[in-house]
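Handing you a structure now.
After this line comes chain A, so read on.
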Amino acid sequence: MSLDKLKQIITDVMKEVDVVIGYKQGFDPLHATPCFITKPEQVDQVIWNPLCVQNLASYLTSLKKKVGVIVKGCDSRTIVQFMQEGLIDRSKVVVIGIPCTGVVSVRKVLEKVKHEPIEEVKFSDDGMVIVKTPSGETKMALSEVAPDKCETCQYPTPVLYDHLAGEPITSTKDPQSVFKDIEEFDKKSLEEKKAYWEKEFDRCIRCYACRNACPMCVCQDSCIAESREPHWVSQKSNLTEKMMFHMIHALHLAGRCVECGECERACPMGIPVNKLKRKINSDMKVLFGYEPGVKPEDKPPMFTFSVEEKNIEEHKL
Partner candidate 1 sequence: MSEVGPKELRIVGFLCNWCSYGGADTAGVSRFKQPTDLRIIRVPCSGRVDPLFVVKALLNGADGVLVSGCHPRDCHYSDGNFYARRRLEMLKRLLPFLGIDDKRFHYTWISASEGQRWQQTVTDFTKQIHKLGPLHSGKEAQQ
Partner candidate 2 sequence: MAEKEYAYYTGCSLEGTAVEYDMSMRQVFKALGVGIIEPEDWSCCGSTPAHTVDRVFAAALAARNLTIIEKMGTGIVTVPCPSCLSVLKRAHLGMTQDESFRNEVNELLDEPYEGGVVPKSTLQVMLEDVGLDAIASKVTHALPGLVVAPYYGCILTRPPEIAQFDDPENPVSMDKILEAVGVKVADYAFKLECCGAAFGVPKRDMVNRLTYRVLSMALEAGANCIAVACPLCQQNLDLRQGQVNSTMGSSFNLPILYFSQIVGLTYGLSPKELGMDKLVVSADDIVRSRITIEELAQREANAKAAEAEAKAAEKLKKAKAKEEDTKTEET
């Protein structure tokens, strides 16, 4: 995909929208940051590379204007899910899709270079990332530092778009193994799993970054994690309350999580918060043949029902 083509599309789209959301260079060479383009001269700020990790669709529900938005394949599912839930007016959104060959996990890169200051980041054509730090250049394969979601990505090309900046790409990842990690984890003993989550959630500092980053957390400032009316969780900083918070987050996303991974990316403690939601998604697939954010005409399974549930059997004691 060429950046010029993207810029050309943005320039065209600018004519019919109030703002286009894209990426620009962030505070250091390793970080891209969202940018809001309202004037033609700002188009040149736009960048596109594997550092463009943010899910820009997250902004859509809070914007009243007519918006153009750049989405990767994974991000596009957010828009579809919004449509299923009636959360956006599709006619007010122009979707600029980018066929994506994978992004990087900034966290993984930083770990590779031992958190040294970043001087330069380059991407070679053969899928390598070259990071320059004061102690020299480190070369790493893109696949080595990709976020987990890229490893099983089924939708490199956006599932829906008005403009596509580049040629569609088909996924080469086995659709059967999307939830392989979840299945593997579930095979562990109850004690092991319990210990795992207790250890992970105990690190939670209840900063709510995961929630704030989540495009599907529509409650925004009304989140019940911080409310007394209703009073689901107390302000106590103990494991029970932390787990309760994460269960609220997970269950509120049941059958809605589009697995963009923003929650995990945002978590300062590196807690695998997306895992619970992916587990639920794997069940949604089995129970209702449902995958969030794929078909605009679908109904999220928790907000509907069948009189005869084909895949739910009555439980016996």
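One rule holds for everything that comes next: a contact is a pair of C-beta atoms (placed from the backbone, for glycine too) under 8 Å apart; a residue touches a chain by one contact, two chains touch by 3 or more; residues count from 1.
How were these candidates chosen? In short, all candidates are chains of the complex that A comes from, given by their letters.
Predicted model, so just to flag it, every value in this text is computed and none were measured.
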Direct contact with chain A in this complex, candidates 1 or 2: 1
Contacting residues of chain A [partner candidate 1, same complex]: 182, 185-186, 190-198, 232, 240, 243-244, 247-248, 250-251, 254-255, 276, 279-280, 283-284, 287-288, 301-302, 305-307, 309, 312, 314-315, 317
